[in-house]
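Once you've had a glance at the structure underneath, I'll fire off some questions.
Up next is chain A:
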Amino acid sequence: MMSDFLSVSNLSRSYGEFHAVNDISFSAKQGEFIALLGPSGCGKSTTLKMIAGLELPTAGKIEINGSDVVNTPPGKRNLSMVFQSYALFPHMSVKENILFGLKARKVQKQERNKRLNEAVEMVDLGPHINKKPGQLSGGQCQRVALARTIVSNAPLCLMDEPLSNLDTKLRAEMRSEIRSLQRKLGLTVVYVTHDQIEAMSMADSIILLNEGRIEQASTPEAFYEHPETPFVAKFIGHPPMNLIAFDDLLVGVRPEHIGLVEQGGLAVSVVECDYQGSETILTTSFKESTIRLSLAGKRVLAPGAAVNIQWVPENEHHFSSSSGQRIERTNSVMNS
Partner candidate 1 sequence: MSDSLHLDNYRYLLEDEVLLQVLSNSFWYAAITVPVSIALAIAMALWVNTKLRGVGLLRLAYFTPTVLPMISVANIWLFFYSTEIGLLNNILGYFGADAVNWLGDPDISLYSLMAMTIWKEAGFFMIFYLAALQTISPDLYHAAALENASRWTIFKRITFPLLMPTTLFVLVNAILNAFKLVDHLFILTKGGPNNSSNLLLYYIFENAFSFFDTAYASALTVLLLIILVFLALLQFGVLEKRVHYR
Partner candidate 2 sequence: MNRILSIISTSLAWALGILWLFPLLYAIWASIHPSEFVTRFELFAPLTLDNFREAWNQAPFLRYMINTVAITMLILGGQLILCTLAAYALARMEFKGRSLVFALVLMQLMVVPEILIVENYQTLAGLKLIDTYWGVALPYFASAFGIFLLRQTFKTVPEDLENAARVEGCSLLGTIWHIYVPLAKPTYLAFSLVSISYHWNNFLWPLVVTNTEKSRPLTVGMSIFGAPESGVDWAVISAGTLISVGPLLIVFILFQRQFVQSFMQAGIK
């Protein structure tokens, strides 16, 4: 088995009484793409900054390629970083921006130019290298930031919400571009995002953080099919998973797994019917819970109408309502 390229153990960072990052551990193999996912303020950016060395941990260990780097300055950790704001130096041309790190590290001119040409070709920036960042579009700025990573030859790349300043269409394009670049270069990537789609579509494994702690760490498939806590269940999927209280159980069912039936199942009443083109989101109420359904095509149901809904037991997730932990399936509530 390959050893871990990056390993973070018992990492904590607190500001006074506030624990931004609270005792988290994870690791990444060489060439692995890890997403740190979570809502804002969950500690994902702080974790990334600690790996980069821009922020000092209050406790814990960070190892890169087998050596402890906690006391190593950022420039000596042999990693590159892509920032949310791209962090392009506005007073330098694209070319100078890309070469900045190589000059700081006193790489020979010939070698510098060789790497520059390779990188510029890879991210398709050829005609722009003498422009200033202010003259570039958001997507082009993003490419310059990537080119900076490429020329550095660093095996580890940290990305801090790199796509959040782009529009939806460009974002989808850049997702696959970053992913293919990462594969081509064999980079180990730690990718911070609050966007579940980015995490699900790009990462080999996802670490979901909540209030400074790891909520779940697993593959994207496991996140969808096997959420460990109600928080995970609600975070992944759109619209989020329904959580319905049955006695001491929280039962989770995804809206796309629920169908309408003529009779049987659960009797609920319609609250709202929201047509979105390829599907209709139906909001219903059942006792004190709200249950959403995602139905294909256009459906029109009047508010207040009584309907019956049903799902197959395999798509049911059970959580203990006291501890919040996942319980392996007992009996389906559909049968009771």
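For anyone wondering why these and not others, all candidates are chains of the complex that A comes from, given by their letters.
Rule of thumb we're sticking to: a contact is a pair of C-beta atoms (placed from the backbone, for glycine too) under 8 Å apart; a residue touches a chain by one contact, two chains touch by 3 or more; residues count from 1.
Computed from a prediction, not measured in an experiment: that's the story for all the values here.
Engineer: Chain A in this complex: which of 1 or 2 touches it?
Structural biologist: 2
Engineer: For a test of understanding, state which residues of chain A touch candidate 2 in their complex under the given definition.
Structural biologist: Residue positions touching the partner: 49, 52-54, 73-77, 79-81, 83-85, 87, 89-91, 100-101, 104-105, 148, 152.
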